[in-house]
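Before I ask anything, here is the structure I am working with.
One protein chain is absent from this view; the other protein chains keep their places.
Then we have chain A:
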Amino acid sequence: MSFTQTIYNTVFRRTSSYALAIVVGAVFFERFFDQLGDGLFDYMNKGMQSHMQATCSKQWKDLKQDLALRQSSDEDE
């Protein structure tokens, strides 16, 4: 039995298992797609390398890291 045949017989043939496959598939696809999109967006907003700051990325999470670094270096002094 070929792979598609197996899939058809185990999943797609019965409406109940088909519907379940759609719901479960949607959950996983959504997670995958969201992370892919976020990753791409973050990658595109890495920003340029700059001589002024070690990290010159643009988003809040980058700034947050910078702030934490600044604070810990303040405490060292």
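The rule we apply is simple: a residue touches a chain if its C-beta (ideal position, glycine included) is under 8 Å from a C-beta of that chain, and two chains touch if they have at least 3 such contacts; residues count from 1.
Note that in this section contacts and distances are computed from a predicted model.
When the unshown chain is looked up in UniProt, the name that turns up among "Ras-related protein Rab-24", "Elongation factor 1-gamma", "E2 ubiquitin-conjugating enzyme" or "Cytochrome c1, heme protein, mitochondrial" is "Cytochrome c1, heme protein, mitochondrial". Chain A residues in contact with the hidden partner, per the touch definition given at the top, are 33-34, 36-38, 40-41, 44-45, 47, 52-53, 58-60, 62-64, 66-67, 70.
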